[in-house]
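Pasting a structure here, questions to come.
Every protein chain except one is present and positioned as in the full complex.
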Amino acid sequence: MSAHIVPESKLINEYAPKRSFLSIFQRWEWMLVGLILVDVFINTRLTPYFMDARNLSRASSDFMEIGLMMLPMVFIIITGNIDLSVASNMGMSASFMGLLHNMGVNIWVAAGAALLLGTLGGMLNGYLISKVKLPALVVTLGTYAFYRGLAYGFLGDQAARGYPEAFTYFGQGKVFQTLVPFSVALFLFMAVIFGLVLHRTTFGRYLYSIGNNENATNYSGIPVAKIKFVIYMLSGFMASLAGLILAARFGSTRPDNGTGLELAVITAAVLGGVDINGGKGSMSGAALSLLLIGLMRFGMGLKNIQGQVQGIAIGLLLIFSILIPSFIRSLSTVRKTINWRSALSTFIFLLIFVLFFVFFFWSRAAVIASV
Amino acid sequence: MQNSTSATQSVRSSLSNLLWSLVRFREAGISIFILILVFVVTLRAPSFLTTDNFNDILLNISILAIMALAQTMVIITHGIDLSVSSMIGLVAMMVAFVVKQNPEMPVIFAVLLGMALGSVLGSFNGLIITRGNVPPIIATLGTLSIYRGLVFFYSQGTWINSFELPKNFKMLSKGTPLGLPNMVIIAILVAIVVYYFLNHTRTGRDIYAVGTNPDAAPFAGIRKERIIFLVYLLSGLLAGLAAVLWVSRFESAQTNTAAGFELQTVAASVVGGVSISGGVGTVPGVLLGALLLGIIQNSLTLIRISPFWQLAAQGLLILIAVISDKWILSRVERTKK
Partner (left out) sequence: MRDGSYVDTCSIKDVSRDDLIRLMVGRTITNLFPKQDVKAGDVILKVENLERAGSFRNVSFELRCGEILGMAGLVGAGRTNVARAIFGVEPATAGSIQIEGRKVAITSPQQAIKLGLAYVPEDRQLHGLIPAMNITSNISLPMLSKYARRGWLQDKTERKAAYDAALQMEVRANNIWQMARELSGGNQQKIVLSKWLSTNPRILILDEPTRGIDVGTKAAVHALMSRLASEGMAILMISSELPEILGMSDRVIVLREGHMTGHFSRAEATQEKIISAATQAVTLGSAQ
């Protein structure tokens, strides 16, 4: 029996290994930057109105409600949860304020009450999810309906109108003498705060660890339930804030304000690199994706593409943002032989989809022609 | 000498018995709740307990029942299909266009066409979820937007009216050659087929397996990818059927047809006992869930509660259903030993 001398293996090295220059650019955020540049390039070629500061200024304020709601949504998704009720909460708060205002209550008091109501709404979600331990999807589905229902209950089929100008400034006015709308400035300010909390505080670190492994985090003495409660409360607060901004921007409130926006918020977060399963994501990515979506919609709007049809592009973008990296990763696992079975089935499906679209255009043609 | 492995075995089997008894219990619970509700509502509005009204309720929930069953199969595999409303909308518009241009076409062709179109849409979902590794919530969120956008693109904002549709097509849903409206009969048939499929076929039980323990399923010889693809395909197929019925019933196809419907299907499933983490759910439960939602909607109108509060009531109901479910489960756990 012989003995070999084996070198001692390395102990831990304190400092980070050097990463190659190129690998730094493999991050999700850079992909978004690239897409933004591509989009800007395409749009400036297509229309001169795109790079107009005043147009951009006006268009950007459309997105700030989504942006404000997206900030706590990033927290929530990183912990592996979801909040489907944000847009309904927004509508509920705005409607509540409208109701109070219609009844003659001072606008600032009404706004404060609305913020309180929205926060309470978030707290209800938080309580049911963290204390009663119900699944987030189901709870926020219920409150999605419940809060929207309350919105309709508050205002019925009327609208609330006539907000004083001091209030509508917050939705329509600009900061000082610049072209920057107040709502954009507010969003940027909030985004910086949320981003700092996420990336540079213990609270943010806890969010990531909860999303990665909630059990182990709990065992490590981190107050998981309390943290979840807080993030849902935040979500409710920001939703109601977004509702106020929306009301200020339109100058009126209707109970159906913001219907469907929750999906835009989630889309923006996920497109920003926040993994829907939790544990991964960055605020800068989310902000960049908001910018990307905003620019795309703005550009498409300038080309008179309808809002709903714009949805096709956004939906495709969302799907491909996950599909393509996954596809690239699967390519890297070298396979000597092509799987003929799966290649054939993929081909057949492509054929079917092509046929579908042929039928799509053909069946459409006859009717459109007669209109 | 007692064998402790048989002790743990009996614990395990009693646990699964427990789960099933809970499900039965839950169905019993919903049934009782429904009966109480019916009783209370009839006191306030005697017109509730009439065959006309029941007919109305059944008509209203037929489409919901069909789609809730589809959604249930998806949820059992630990997925979700948020795009059903857009699938219905798109297929509805396309079928309506075709029917308008070809009024002499036998109605059955329209139904088959709808199911075929729906299957294509559903299979797209299935493909990106299985091959593309896109999580179901993201994939269907994306197709929700894409398909709805396609409706607008397809119709260019026009819509199909009642007088543009042939009579026999409109009678598809409402005709009563067998006593009940056709639509209700179709829904019942679908329920029977799905029940048989889930409970008495290998594939059906594989669906439960995939949802309960997705990692172990391949080891049991289950083609996980195929099963998952299948449930989304079925979701699309049933959406196509539902679309045809929708156009037939409401005698129109608009760009916002069925908008927001997907959440009702999830609600009916959840109220009916389907667990959002997969693996649990029964056909009778889902049907009861749809029935409960329909009764709530109907009764609120009869009691003359403003329609503006109905949505709030529905949301509250979902919350109450899941909370009481959790409460019952924890109670049962505690009295187990």
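Going in written order, the chains are labelled A and B, and every chain counts its residues from 1.
The rule is simple: a contact is a pair of C-beta atoms (placed from the backbone, for glycine too) under 8 Å apart; a residue touches a chain by one contact, two chains touch by 3 or more.
Remember, it's a predicted structure, so these values are computed and weren't measured experimentally.
Undergrad: Which listed residue (A:125, A:209, A:240 or A:363) would be found touching the missing chain in the intact complex?
TA: Hidden-chain contact among the options goes to A:209.
Undergrad: Any idea which of A:222, A:352 or A:368 touches the chain not displayed?
TA: Considering the complete complex, A:222 is the one touching the chain left out.
Undergrad: Tell me, which residues in chain A touch the chain that this view leaves out?
TA: On the side of chain A, residues 1-4, 6-17, 200-203, 205-206, 208-209, 212-213, 215-223, 279-280 touch the unshown chain.
FYI, only the chains that are shown with their structure count from here on.
Undergrad: Just give me the whole-number Å value for how far the CA centre of chain A lies from that of chain B.
TA: Their C-alpha centroids are separated by 27 Å.
Undergrad: Which bits of chain A are touching chain B when the two form their complex?
TA: Of all residues in chain A, those touching chain B are 82, 128, 132-135, 137-139, 141-150, 152-153, 156-157, 255, 259-260, 263, 266-267, 270, 276-277, 306, 308-316, 318-319, 322-323, 326-327, 342, 346, 349, 352-353, 356, 359-360, 363-364, 366-368, 371.
Undergrad: Which bits of chain B are touching chain A when the two form their complex?
TA: Those residues of chain B that touch chain A are 80, 82, 94, 97-98, 100-101, 117, 120, 123-124, 127-128, 131-135, 137-139, 141-146, 148-158, 255, 260, 263, 266-267, 270, 276-277, 306, 308-316, 318-319, 322-323, 326.
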